[in-house]
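One chain of protein is taken out of this complex; the other chains stay put.
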Amino acid sequence: MSYYLTVMAMYILIGIIAAWGLNLQFGETGVLNFAYVMFIAAGAYTTAVFTLGHPSANGTQQYFWGTHLPFPIPWIASMAVGAVLGVLVGLVSLRRLRGDYQAMVMLVVSLIATYLVSANTGFLNGQTGLALIPAPFGSVHLSELNYRWFFVAVTAVVALLVFDVMRRITGSPLGRTMRAVRENEAAAVALGTNVVKIRLLTMAVGGAIAALAGAIEVQFIGAWSPAGWTYPETFGLFAAVLVGGRGNLGGVALGAFLVQGLFLEGTVLLPSLGNPDLVGAVQWITMGVMIMLFMWFRPRGVLPERRRRFATEARSRVPLLLVRAQRDARG
Amino acid sequence: MNQVLSSLGFGIVTASILLPAAIGFTLQFSATNVLNIGFGSQMTLAAFIGYVCTSHGIGLWYALVLAGVFGGVTSLLLNRFLLTPFMRRGTTFFGMIVITIALSLVLEYTIEAIWGPVSVFYPLSTGGIVHVGAMSFTAEQLVIIGIGVALALATHAMLRYTRTGKAMRAVAGNAPLARASGVPAQRIVDLAWLLSGFMGGAAGVMLGISLASVSFTMGDTMLIEIIAAAVLGGVGQVYGAMLGSVVIGVLLEESAVVLSGAYAPISAFVVLVIVLLIRPTGLFAGTAKAKGVAA
Amino acid sequence: MSDRCDGRGVRRGKLWRLAAVPAAVAGLGAMVSVATLPGASASTAHASGSTLNIVSFVPFSGPDASFGDLALSGCYPAVYAVNSAGGAMGHKLACTTSDTRGDPVDAVPAANALVAHSSNVVAVFGPSSDEALSTESLLEKAKLPTFLMAGLSQYDYQTNPYYWRLTPADAAEGVAMAAWAKGHGYTRAAAVFATGTTSQGDGPASINGFKALGGKIVANVSLTPGQPSYNTEVSQVVNAHPQVIFFTAPADTSATFFAELHQLDNGVIPPTLVTEVAEEPGWITAVSGAIGLPTLEKQFAAMEAATPPTTIPGWSAFHKSLYASPTKVPNVSQYVDDPFTLSYYDAGILVALAIDQTRSTSPAVFDSAILGLATPGAGKVVVHTYAAGAAALAKGKKIAFIGASGNLYINKHHNVAGAFAAVSEGTNPHRIALVSATLMAKAAA
Partner (left out) sequence: MTPVADGVVAEVERPAAAAAAVASHRTEPLLAVEEVSVAFGGLRAVDRLSFEVDPGTIVGLIGPNGAGKSTALKIIGGEVRPTSGRVRFDGTDLVGTAPHEAARRGLVRTFQLGGEFGRLTVMENLLVAVPGMKGQSLLGALAGKRFWRASQDAEVRRARDILSGLQLRDKEDAYASDLSGGQRKLVEIARALMARPKMLLLDEPMAGVNRSLARRIEETLSSLRAEGIALLLVEHELGSVERLCERVVVMASGSKIAEGDMSEVRSRDDVLSAYLGRRR
């Protein structure tokens, strides 16, 4: 039972971290990164090859290169790979393309990546994927269960760190510029914003966060294969961001929590329903309808983006009394 | 060399299926600016309607037409009663994508609920092979090519020579402006969705013939190829979609010759990305630029 | 075994997370309720009369959804046989399911849920190759008898006492292809494999095996599933003029490939060797629809673990239970001769007998009895049904159970080293002949 709780906690935390990264790209800057799951995969594979050791040590698995480095180096390497990949993909698709083209090209890029890994079995063990990936913190001596809770705790700390980074970025002038790019690219350019730079930055930071989520996930699961990062997976994360409330870190976390949480429970609840084929289909149909209802009734998400007000300090030339009056008027 | 030539023939067959599908996709996109992820599922649904027709003794090619009509009508209704209301509510470009994903879920699993997860088949003749140089085609493949080309020509003629077609181009170019100049935009949009649904439906049946089976994930699996063909030509550009279909169709087959089957889709998509790097709005970028939409 | 391919159109994956949201409140409620369940562990003794579960832990959705029915097809008759003889130690058995969706990311929480809710579980049928490696460490902790569906070579020499594999490895299928082709005097073969997990196992095995036997691979073609056509790949095969084709691909891809091969080759399809996957109803329907049933029946042969002749008493008992069981999988007649179905039926009975023999429903106790029960030997009464076995045990006799699969010959790695047979394709599959063991040994060397 406790094992199960650790899994739920982990998946929710990982989902939240990934959703925050996506929120920076999509929620703040408005980049439609339909290849987002590819960055999670890049992080997962990076950590895998940085922990599995030399390929010859894993006779049955084929991968192009491998080594074994202690925590947290694999995670940091993953973030670096995610960031670099983000810049590369950004250079390809963001620099010159229109928004809708960007979205479609990203979709195609994600697909290319899945195909590449599947087709080339010597690269990352093809469709079978990599397995037996060791868990981090080898030196910690704890019982199995306590180890897992320890892992959850470390992930929670990482999530808090990511939250802090996200909060700093979104609350800063940089975050404001990102939202300006999202709202009106042409106007942002006309005011001197280097939109390309902002987008690439977003791709790099978001890519690093996604890769971090993948790195944690792969060491928790211990395996990773192309079936786990097909392009529709990205849509699921987008849904978490949209449902929770794009541009609102709390909302995004809530969205990820709801989506991941129910997903986990679903695996328990689903089988008991009998004849898998028809029931499954009916459930899917219901879910499709539910999404539409959600989009109709809560178009800005459960927790919409907050309006950012600027507290007026005493230093301001506006009399304090007036400020108070305004505040009261707003309720 | 021989292999390259014969694969060219196969590429033409694939292109002929992509052709109506990509035209349909791009028509929808240009008329309403909706990136319809559900397009593949709509194709599949029409393909299954075609199956219902053939299993009731209707000839395959009549079934194709009926499936096309069915596809057109459902497409029109979906736009009218599902997508348009969301658009009116101010749902964003991405929000609309999520709606169409949900739509594709509903359609796909409705199909599964009705017809089950296994494939169904059209009655196909096991006739001989027609050789054209190094290329060889079955009778059905020749008809598929014929239909694909005919649909493309018909679209061309309509856009070029009819009032409706011109109005459609105007709406695609700039909907508010077209409306201001007296084009009945809603009617044109309806028509665009009707037509694109018809194209998709026909393509669905053609795909079912080519695949020799019809399954509930069929159209969805094709979606990326369709999008690639549309993007390659320049989204919203009907002629671009035609060119894109041919390029993608031929590339898919030829790269299987040059590289290997495992890499065929990769190379087709890589070419797409490279083309877009050189021409950021697709091969038919000219008009898009004139409209001021391209940077 | 697995034929998971590129995953396009794998909508049932986690896209569901997207869809799952609206019922979120319900989900939260459920999580709380799960959290407050008593933390029963798998090793507690069960109250008399409580139901014991056999969980089928395989994909029930996604491209490999057919694995679900495969596991259940063996579980249902076993459970019926046990229950109609009064149950194992008075406990009724039941078949439950846990959907892995066929990818590690989804399988891990499913495995955890299985472990968490395992208090009444006595056996696991699965996992398949899709999720075996990623869930291994979790299932190991559960200490439940686990009957693998995975043909991965990683399990050839496994040492986990709770893991059992009563069907052959993927690679063996490839080796059997090579041996069968050689045995028929073929020297030119085309290898056609879809990118996928199984193909990674049996593809190289068939190619290397055939070369080792002096054959020539004249075309080596890989198919990416989900393409609108495979004409180019087909013509590569046709132009190489192979005498025999080694083939593995999922149903839809296979239908398209063979339809096009049929057309391009003027209705001629060379003898084609396939694997277990191709005995699944979905595959047969798809390919027979594409090329016609007669061609399929005439030209195709599937390499399978050899099932015993249907005259043996164990099989007759299985056959009776299969049809008598009130719960059946769809198209149940497709499974009468499926080695997986047979081995899962046997596994179910063995588990029940082990419970009876050890007088314990605790897997830690009864798991170790399975090997002895499956192995005939001096002083053991050979039984072919659960009822007979339970009765003999009640009288204090030592028994060996020879079930639907015949003698399993389970080795110390809990693997079986059974013979291979070529089985015909079609609606009424039958054995063509056994594959030469000598040639297989040579090919595998």
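Every chain is named by a letter (A, B and C) in the order it is written, and numbering of its residues begins at 1.
We adopt the following convention: a contact is a pair of C-beta atoms (placed from the backbone, for glycine too) under 8 Å apart; a residue touches a chain by one contact, two chains touch by 3 or more.
These numbers were taken from a predicted model, which means no experiment stands behind them.
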Tell me which stretches of chain A touch the chain missing from the display.
165, 168-169, 171-177, 179-180, 183-184, 186-196, 201, 205, 305, 307-310, 313, 315-318, 326, 330
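The criterion applied here is as follows: only the chains that are shown with their structure count from here on.
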Is the way these chains touch best called a line, a ring, a star, complete, or other?
complete
Which chain's centre, taken as the mean of its Cα atoms, is farthest from the centre of chain B?
C
Chain pair with more C-beta contacts, B-C versus A-C
A-C
In whole angstrom, what separates the CA-based centres of chain A and chain C?
36
Where the centres are mean C-alpha positions, what is the separation of chain B from chain C, in Å?
39
Listing for chain A: what residues touch at least two other chains?
111, 115, 118-119, 235, 238-239, 280, 284, 287-288, 291
Check: chain B positions touching at least 2 other chains come out as 101-102, 104-105, 108, 117, 224, 260, 262, 265
Any idea which chain A residues touch chain B in the complex?
26, 32, 92-93, 96-101, 103-105, 107-109, 111-112, 115-116, 118-120, 235, 238-239, 242, 277-278, 280-282, 284-285, 287-289, 291-292, 295-296, 299
Per the touch rule above, chain C residues touching chain B in the complex are 8-9, 11, 15, 18-19, 65, 195, 221-224, 226-233, 235-236, 239, 251-252, 255-256, 258-260, 262-264, 266-267, 281-282, 285-286, 289-290, 292
Which residues of chain B touch chain C in their complex?
3, 6-7, 9-10, 13-14, 17-18, 101-102, 104-105, 108, 117-121, 124, 126, 128-129, 136, 138, 207, 210-213, 215, 217-218, 220-222, 224-225, 252-254, 256-257, 260-262, 264-265
